[in-house]
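So the structure is just underneath, and the comments pick up after that.
Shown here is a partial selection of chains from the complex, left in place.
The letters A and B name the chains in turn, as written, and every chain counts its residues from 1.
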Amino acid sequence: MPEVDPAQLSSEGLDTLLGVRTVRASADEVVLEYDIDHRHRQPYGIVHGGMHCLVVESACSIGAGFFARQSGKSVVGVENHTSFIRAVRSGRVTVTATPITRGRRSQVWEATSRDSAGVTLSTGRVRLLCLDADAELAGETVGQRG
Amino acid sequence: MPEVDPAQLSSEGLDTLLGVRTVRASADEVVLEYDIDHRHRQPYGIVHGGMHCLVVESACSIGAGFFARQSGKSVVGVENHTSFIRAVRSGRVTVTATPITRGRRSQVWEATSRDSAGVTLSTGRVRLLCLDADAELAGETVGQRG
């Protein structure tokens, strides 16, 4: 699978704001990472559950988007289910996404966040619908991501 | 149910960074809001699915925390399942969370994001475990949120 220049991805918006970097990305696997700081925590001082959901969403969407573009389509996430496995306060988090199914109508991807020792912190699954490139989404034509 | 001074909540961390404000909060209902800007979008220009998950997580956790503190306990979210209903690019989003069950061992809350016309954008559910106030979480004692 062709890989994209990571600099092209996540160049704006929520991922960038939160310091989430794309290590590598293809239609077969996506790896993101971030270093925990004050931006990612909830009031208890641990990483916010929403942060775990967010990186699951980003990683799965990037991978599914790569696959969809191979046939001129795009994707939109519709369901995100994330399980929080282990609370964490600091360190580097690596998020790895792989496909469970990549169909014509929809895809399911799974992403797992691990700390630098490889311990699972959270894991989630995202269902994405495949859209024609000219499909409308929130009043505008869906463009090509990245 | 006693309400807390909203200024005490969300005073740091991810919610603050993303401009998520607590409109009101009690053990029976939590209302958050934010105005969509560049911080909340993914590369297509619509609100990031992870943002929808994040406000579900925040709203449900705040409400469940209120209830738990009434008996000297705290909570930790373990599962977040969020459905994306309608893509959105701008405007004010209001997030309302209410309890489905509030037991001794665990709670389930539901939160729905709506636009200023009341149209549902996303909706999710969070399961939270109830912890004794002196329970350990990521190597430290769980404190009282807020």
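By definition in this document, a residue touches a chain if its C-beta (ideal position, glycine included) is under 8 Å from a C-beta of that chain, and two chains touch if they have at least 3 such contacts.
Just so you know, these numbers come straight off a predicted model, no measurement behind them.
Count of copies in the whole complex in this file: 4, from one repeated sequence with 2 chains shown in place.
Throughout what follows, only the chains that are shown with their structure count from here on.
Taking the mean of the C-alpha atoms as each chain's centre, chain A and chain B sit 21 Å apart.
Residues of chain B touching chain A in their complex: 9-15, 17-18, 38-46, 48-58, 61, 74, 76-84, 86-89, 126, 137-140, 142-143, 145-146.
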